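Shown here: the complex without one of its protein chains, the others still in place.
So that you can tell them apart, the chains are marked A, B and C in the order they are listed, and the count of residues begins at 1 in each.
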């Protein structure tokens, strides 16, 4: 099978090239790049010398030649390629935000400042977070060529951390969930800028776009979807959950760590008295119970690892892998569930998840091409 | 004036040496070290070659020779030195937790696993967060030799970020405040260990001691103190505030960035409707109002900088300085105040604040010895 | 085939586990660890959770069960395991220095302070730098169980950079070659120590063991071997070459970059006049000629990449791969060849090269298990 990659010279595109070049079902890679058209991918990325070799084509050429097309472009320019793919009967996996909001064009355009160009394409698109949407992806794939709206990096780690809490009735109805995340600098892309200039971000830690990051509505939409599926867990009803999301820039290349604060439902709460004391036995036991439920929830997921109690999620343990690590904690009073999730922002947060989606669409082993074991350092 | 430093070869001790060596009122430094006794400070820290030179003495010798004694020791061993100082009429500034909890021995011993050895010393001690306790420090100093319980690094950045919100009635009564912090690795001290071994923490980000860090009760106690002083701001009364605190380790040497989530009091709240939209004008204006109140609150503080709107707190901007930078934000719904604070964990979070306390005790210019301008990189 | 790994919880051992777990010919991994015996490898290295799972056995158990045995131990303790393997007819691949010096016990013991315990084992051992010794490895393997003395990390990058210069008669007879190398911190191993404590090596660069590093005699011995094979290139004879080697510690996890200064043989020299001027056309052309000869020399090597002119070796491009990248340069006067080589110290410099050796010994595809494409960041 021939895989096409539009936007192959950006960071997510280069990860797609690397991972697809090692995918057992992919026989050829055809990359496109507007900036470097006419050059070869191994000239732009000399790390590929002797390992991957391909000329950088025009996007149209890629669409024409490939069986499946990936696009790793800025938000707002994927629709034309999606349309061409649909017309030519090819599956299209988009890493931008263009297809993440389904038919909710109002939310998309409020945050991204653009309308949908071809709104009708959303009849063929699905949000590609496999752990939430695997069944829908498969169904849609059965009906013809489809478009995957591959999730944003932050929403992936955040949503996977929150999903069991809602599905299992652990989160309080109507709660405000706080997602506090730190990302490596590759999240900012390959284009040089002051913010990502080495001396400006080395040995430094700071939040950015506080209260205003575009991944907020994507997380929020995912909470709404989870809530709709959670009626069994909330017999008395589940009032809308809201999310506050703060991203930070950490001085490292890869990884997103999200620390997620989820107020516990009445049935799960413990009210340990003030002044604060180290976690009482009841708190530790409650944490273990919830941990077990999280572990059972994700038992059959190939890429979600609920870590053993005592082991805390860290970006270093998922580096270059498609895993999402989750650790489960309670605050000392037993009223707040604290979930830490770690992903590689460029793999599970971008290129790896896109390939996982491709595997689902084509009925390949979901792990195909994504079997890299994370290194210890 | 002669300054003694017990524990001078740990990281906080070495910072005391560096800063006191440049202090205009300090004529001599006498350091002590149990591990390196008999060596010279510039042998243990060759960065001091040609700049600071002193033999490492026994702690008793330091107490005998110095006019003011600093101790940068593990928690649990300062009391004997404090007692000796009181008996010899010398001021004692302690960087451990031994004197941070005043007469609340129960909380101290619950978290640190040790009783007070000389509980009566707390009659001469005060918690040394100058922005909260300047008046009390001065009063106590007027009455004879005193003991300063220098604050923990995380509680410093957290408390300074929360203080105006409570004092000005901005925080909701009874709220749970979430403090999500990231620290550089010097916070773990100089003793080698797996956790702080370079390959284990480089290019990695992770939380630690979730729901169980010892700085939680210190922040909580500070909230209670602030609340007691805030009656004017809460005519209808202020129910107890609680805190959830999660520290993270970031791959950098210095700095603590705290992102603090403070639910807004009724009077300050805006309820922007779901689904989330980018911050409306009303939200931006409300943020500006609160920013102005924060700026006015700290107007006369020499080391607190409330940054202009649009400028976000970052650890890189306070490196090697005693500043605490604060930026003021709202979430997109206008219901949560989000405060970011940045300090250098080894300066405002340890040695610098200790010197600030000394300056207050002796009536020196509070900035003396702490005028370093943070470098741009 | 079952692979045994003694010393599996050190950094090189953990890399062996990771790489062998993905090797197509290895059906099972049996790791041993003295420090963590009784635990499981995925408990010691949680990055292996869900990907590799194995109990940590005693070394004897590993020797008994495995078909091929790797040892990643401190120098001085491998001989007993090598002996056991020879007696049980199993191949033994040793990552320490115990078998790197063949029958030159004098040099070994002068630098490592230990005699050989079983000198006779050297009749079954070979130095495992495949690009120099592939034929010898194969021959020895044909004759029964063998011992591989896997090269040191620095000598690997240094020797591969120098080899063509000697083989092709480019280096001046009798020259002193300077090897100036920088290594990532994983080279110091997993045991915590002050030198590799994060705050001591972050944001810092320094040489160590100047004029006294144990890899010097290994590089020197390799030069002697290369010289013996180079008689055709030096019809007038080749006087002994000597080496000066300086290692540096760089603030990064992986990688070794060696900058190698090789005085040019008379026939290759250009004498561009002082004062120094930017490289003249003649210098650039000479560099291109030598580049072509280097590229041709390594044309069929699976893991050596002679980079195109204009592209300079960098550790980032070989991260997690078994490649050795080489770039070819001349100084501005045209008298000194400057070779830069980059390897991942833990892969081509340790575990990867050990597996490459295993592949040669067993007649597997030399690339088996080592096909990872280096990531772009």
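As a working rule, a contact is a pair of C-beta atoms (placed from the backbone, for glycine too) under 8 Å apart; a residue touches a chain by one contact, two chains touch by 3 or more.
None of the values given here were measured: they were computed from a predicted structure.
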Hidden partner chain, touching residue among B:167, B:222, B:246 or B:320: B:320
Among listed residues C:38, C:89, C:235 or C:278, the absent chain is touched only by C:278
Contact partner of the left-out chain, one of C:51, C:140, C:252 or C:304: C:252
Just to verify: which one of C:125, C:216 or C:321 makes contact with the chain not shown? C:216
Even though one chain is hidden, which residues of chain A still touch it in the full complex? 11, 184-186, 188, 190, 192-194, 196-199, 201-203, 251-253
Spell out, residue by residue, where the missing chain touches chain C. 104, 107, 110-111, 176, 178, 180, 182, 184, 199-208, 210-212, 216-217, 220-221, 224, 240, 242-244, 246, 248, 250-255, 257, 259, 261, 274-279, 283, 287, 312-316, 319, 327, 329-333, 335-336, 338, 340, 342, 377
Contacts of chain B with the absent chain, listed as residue ranges: 11, 14-15, 18, 21-22, 43, 45-52, 186, 202-203, 253-254, 305, 307-308, 311, 316-318, 320, 323, 325, 346, 371-377
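Criterion: only the chains that are shown with their structure count from here on.
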Of all chains present, which has the mean Cα position farthest from that of chain C? B
Multi-partner residues of chain C (each touching 2 or more other chains): 11, 186, 202-203, 253
